[in-house]
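Only a single protein chain was left out; the remaining protein chains are all shown in position.
Chain nomenclature is as follows: A, B and C, assigned in order of appearance, with residue numbering initiated at 1 for each chain independently.
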Amino acid sequence: MNFPLPDLNPVMPEILMTAFALIVLLLDLIVKKKEAVAVISIAGTAIVSLSLLNTSGSTFGGMYIADGYSTFFKIIFFINVILTILISIKYIAVERVNYGEYYSLILFSTVGMMIMASASDLITLYLGLELMALSTYVLAGFIRHNLKSTESALKYFLLGAFSSGFLLYGISIVYGLTGTTDIKAIATFITERGLSGNLSLLLAIGMLTVAFGFKIAAAPFHMWAPDVYEGAPTSITAFMSVGPKAAGFAVIGRVFMIAFAAVKADWATILIPISILTMAVGNIVALSQTNIKRMLAYSSIAHAGYALLGIITANSEGISSMMNYLFIYAFMNIGAFAVIIMLRSEGIKGEDLSDYEGLSKTHPMAAALMLIFMFSLTGIPPTAGFIGKLYIFMAAINAGYTWLVIIAVIFSAISAYFYLRVVMYMYMRDPKTELPLTTSFTNGLALAVTTAAVLIIGVFPTMLVEFARAALKSF
Amino acid sequence: MAVPLSWYMLLSLAVFSIGVFGFLSRRNIIIMLMSIELMLNGVNINLIALSHYIQDLRGQILAFFVIAVAAAEAAIGLAIVIAMFRNRATAHVDEIKEMQG
Amino acid sequence: MEQVIMNNLNYPILSTVIFLPVLGALLILINRRSWETLTKWIALGTSILTFIASIPLFTHFDKTTHKMQFVERFSWIPNWNIYYFLGVDGISVLFVLLSTLCAILCVLISWTAVTNKIKEFYIAILLTTSFMIGVFCSLDFFLFYLFWEAMLIPMFLIIGVWGGPNRIYAAIKFFLYTLVGSVLMLVGIIVLYLYSGKTFDILTMMTKNYPYTMQIWLFWAFFAAFAVKVPMWPVHTWLPDAHTEAPTAGSVILAAVLIKMGAYGFLRFSLPLLPEASKAMTPVMLTLSVIAIIYGAIICLGQTDLKRLIAYSSVSHMGFVTLGIFALNTQGVEGGILQMLNHGVVTGALFLSVGIVYERTHTRLIADYGGLATEMPIYSSFFMVFTLAAIGLPATNGFIGEFLILLGGFAANKWAGVLACTGIIIGAGYMLWLYQRVFFMEVNPKLHGLVDMNVRETIALLPMLILVFWIGVYPNSFLSFMHTSVQHLLERVNSGGIAQEAQIAKNIMEVIR
Partner (left out) sequence: MANMELQWYHVLIPFLPLTGFIINILLGKEVTRYKAHWFAVSSVFGSWLCSLATLQDVLGGKIIDADLYTWILSGTFKVGVGFLIDPLTAVMLIVVTTCATLIHIYAIGYMHGDTGYYRFFSYLNLFTFCMLMLVMGNNFLQLYFGWEGVGLCSYFLIGYYFNKKSAADAGKKAFIVNRFGDFGFGIGVFMVFLTFGTLHYADVFANVSSIAGKTVNFLGLNVDLPTLIALLLFCGAVGKSAQIPLHVWLPDAMEGPTPVSALIHAATMVTAGVFLVARCNPIFNLSEIAMNTVAIIGALTMFFAATIAITQNDIKRIIAFSTCSHLGYMFLACGVGAYAAGIFHLYTHAFFKALLFLAAGSVIHAVHTNNIQFMGGLKKYMPITYAVFVIAGLSAGGFPGLSGFFSKDEIIWSAYASHSSVGKFVWILALAGAFFTPFYTFRLIFRTFFGEYRGGLEAEEAATHAHSSSHGSGHSSHGAGHDSHGSGHDPHGHDSSHGSGHDSHGGHGHGPHESPYIMTVPLMFLAVGAIAAGWVGIPPLLGGGNHFAHFLQPVVGHPEFHGTHAEEWGVMILSTTIALIGLGLAAFMYLRKTDLPERISKQFSLLYKILYNKYYVDEFYNLTIVQPTLKLANKVLVGFTDAKIIEGIVNGVPNLIGIFSQKLRRLQTGIAHHYAIFMAAGAVFIVALVILLS
């Protein structure tokens, strides 16, 4: 009775990442200087991303698949991790929560995301999602002595658990209907049995949309995002606004596009009102925000709305535009948060818009960088934000949703106002107090990488777009 | 096969909706945690019944995972509530509205 | 692609003209903040260098062909079939020269006017210049849109940071007005891109023929972007605020070049790509232009702020330009293009002069002025020449443009022609009344002891003065550029469907070969 060991090659990255997470956890006990822990975790992520190159194929009996699609998302996750760690080394020292567990939790959360990206079975998907979610709940509440942080963790936990309840219920219905939880098997089952009109299948899809909607902070399920993003430590907000969101989209992409491929029209019509509502809420409520983190929270909701357009097109061009969009969004978002972190110093929160008055006089470099990120988030041409939006709009119009694109375009014009307001505060107001800036080498490095990415992709997006398209070959 | 599948499904739906309503109506966080557990268990019933009905083990495997995850969730949930309690001596969700708007 | 002439100069002139200012901006970026005079000299040097680099465009331009010249075409983003495609023809070459000239004047005029954040100011000016030139040279819709929107950022900063008391409102209004328009254009561009077989290349798009309803939708999408920029009547309220609040250099760039992009857009995109729609929409456009002319002129009578009055006069002048463009005959279109150039020169000069006097008196209210002719005689004679050009007096450039436009407008639609003519009367009214209140009558006690223009300021105004009389007396040196291109454009617009069959037949032949 020898149990055939399943082919572990495709899962190697996840195993390595878990190993590194554990090493970091242990290392924290020995090492005094926390920076070393951070360096190890960065090195670990780098090694894992290298190992990503020669992994492909499926294992665990088809429950886990490592294809181009998952590799693309994993690269987004690794970028997200490395940048987050870079910007948080000095930051968590300032916040006086300089514990090793911080890094291990980040790595664990990344493992969860990687599993979600490669899950080709609803069970693996659920596990990956829960692993990511649980570690992120703790990360959100990492600053224990701060009421806002714990409150944000609490809210994130309550609503997260609530949404995973819906997820499970959806999975159980799907399982009941199709007798399997394997995505490809579901797809073949639906096409053979012709379940397209079936009410309970649509109900299941609805339940899944609720859960995934929560994860990517889409409109009716977005209420948690502003509070959690504001309360959580800024580096974690950056991490949360990119990682889980991209993982959520990865999962939506795989489940909706493959499993429910036959009922494309139905779930597309469900997603359209959600996408419009998300863009509306994200852009409009951001107008009246005074806290910059909260404003970026609403902006990330709005960007989820734009990315949803890619899903709605329900064709490979749309999905690749969505992937491209998330890749670019990662850079510009973390860049913006890196600047906010620079303003966080002893005694000064640096989150209120009024703290940014006259920044161009006191710290011209920081102001210039923030300007680039703000214009990129608005989607003004020389920056990458424009390329992302352009690709999404092209795919959407190609799929015939021109009217939806017009709505999206008008909302992005509305969004210009609150991004512009930040630039206006920095450049057109005189500084009240001389704000000290906590500059650190690693934060500077992160800023350099993100600015370079935003400008280079803005002008030469060929490499990225090609990569996104290639990733979908195996789809 | 005395009890038909639909009855199990109904039971599971009942337990699930009790959990949902419990979560929505009660103020105390601990009770909200309990109602989450209730929801998850409702789903478990559904999974087990379905797995038995269609003679496939996947449901039961998922049920195991759900139970495990529920435990983990409960642990983390209580930890967060305690951290919350240390900051603000309250367990009522209505009073925790530091951040709004 | 036989309609395109490859570059007949040995070096990529258009790219150099576009990216020289960017180079200058980088130099200033590196330069230390405290060396302010060095920054100014770098800025001036770059702008002069760019102007010199753009002169071969004028001298080596082949006026006999309508085809694009000085063309540069490299593949940029292959997967979307986007090319870095630059080229100029009779319509756009003059505007490149106007932009480079304006850059020099702007740097010159803000020598002592701008004192805070000098580095950022000159970087913004140079970047705006480079993006402006980019807009006029790009033949790839994506590249055009990139330059079109990118130019908003530095302009927003110029108005917002170095502007007047109410600058923030004006800057944001300017930005949002243009942005809303141009994002609608983006949707139009993508629809065109998809319908014309996934290409952004304007020349190929021109050979395609689009269904009528789509053309109408696209026309209105482009209208949203171009009308805001022109500015046409209902969407013009950003102009007075932006002009009054912008620093002198800002309002000169705004008046001299930025406004031209809207009308240029109509000429380069709306007319050739959507011929049937343009022809169908001419009555609407003519009415809007006539309203703009009369509305702009009458409202100038009620202005109390000097810069605001000149801004509203641009609304009226640009009403003439759109009238000319949508007259859809040779005189009208050529008059329109020439009037765009003239308006750039004249209104640019008027804003320069207001800047000069503002630097001395720090007030823009007309009531604070009076009797300047006795205090600053040379300055008032310069201002008189520009006022006459604004009124459209024969032997000045304004007359040539206005006469051709009215001729074309009159031929196209008698009502439009006659009503537009009233614009000239009211125009004379408000300009002369302005001149009288500012320059004639008793010397305002506040103005005693004003020193007349120094050398720097005279040099800034001199090129404009020369241009006013050069175009006025011998306009053919400029009109000759346009003949063939306008001819080709009008053939494309009037023939609309017919030219397509011939073109498609040719394409099929090529495919077979």
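Simple rule for what comes next: a residue touches a chain if its C-beta (ideal position, glycine included) is under 8 Å from a C-beta of that chain, and two chains touch if they have at least 3 such contacts.
Values in this document were obtained by computation on a predicted structure and should not be read as measured data.
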Shown chains that the omitted chain touches within the full complex: A, B, C
Would you indicate which residue among A:78, A:103 or A:162 is in contact with the undisplayed chain? A:162
Among A:284, A:348, A:368 or A:437, choose the residue that contacts the chain missing from this document, as touch is defined above. A:284
Touching the hidden chain in the complete assembly: which of A:65, A:190 or A:210 does that? A:210
By the document's definition of touch, the residue of C:361, C:374 or C:458 touching the omitted chain is C:374
Just name the one of C:28, C:184, C:404 or C:447 that touches the chain not displayed here. C:404
To test your reading of the contact rule: which positions on chain A touch the chain that is missing from view? 154-155, 158-159, 162-163, 166, 197-199, 202-203, 205-207, 209-210, 213-214, 219-221, 223-224, 226-227, 266, 269-270, 273, 281, 284-289, 414, 417
Quickly run down the residues of chain C that touch the omitted chain. 173, 176-177, 234, 236-238, 295, 298-303, 329-331, 334-335, 371, 373-374, 377, 388, 393-395, 399-400, 403-404, 406-407, 410-411, 414-415, 417-418, 421-422, 424-426, 428-429, 432-433, 436, 439-443, 474-476, 479-480, 483, 486-487
What residues on chain B make contact with the chain left out of this view? 20, 23-24, 27, 93-94, 96-101
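Following the convention adopted for this analysis, only the chains that are shown with their structure count from here on.
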Between chain A and chain B, what is the gap in Å from one C-alpha centre to the other? 26
Euclidean distance of C-alpha centroids - chain A vs chain C, Å: 43
Just curious, how far off is chain C from chain B if you go by their C-alpha centres, in Å? 65
Which chain C residues touch at least two other chains? none
Overlap residues in chain A, where contacts from two or more other chains coincide: none
Sites on chain B touched by chain A in the complex: 9, 12, 16, 19-20, 23, 29, 32-33, 36, 39-40, 42-43, 46-47, 50-51, 54, 56, 58-59, 61-62, 65-66, 69, 72-73, 76-77, 79-81, 83-84, 86-88, 93, 96, 98-101
Per the contact definition, I'd like the list of chain C residues that touch chain A in the complex. 76-80, 117, 120, 142, 145-150, 152-153, 156-157, 160-161, 167-168, 171-172, 175-176, 179-180, 183-184, 186-187, 190-191, 193-194
Chain B partner contacts - residues on chain A that touch it in the complex: 122-123, 126-127, 130, 134, 137-138, 141, 144-148, 150-155, 157-158, 161-162, 164-165, 168-169, 171-173, 175-176, 179-181, 226-227, 230-231, 289, 294
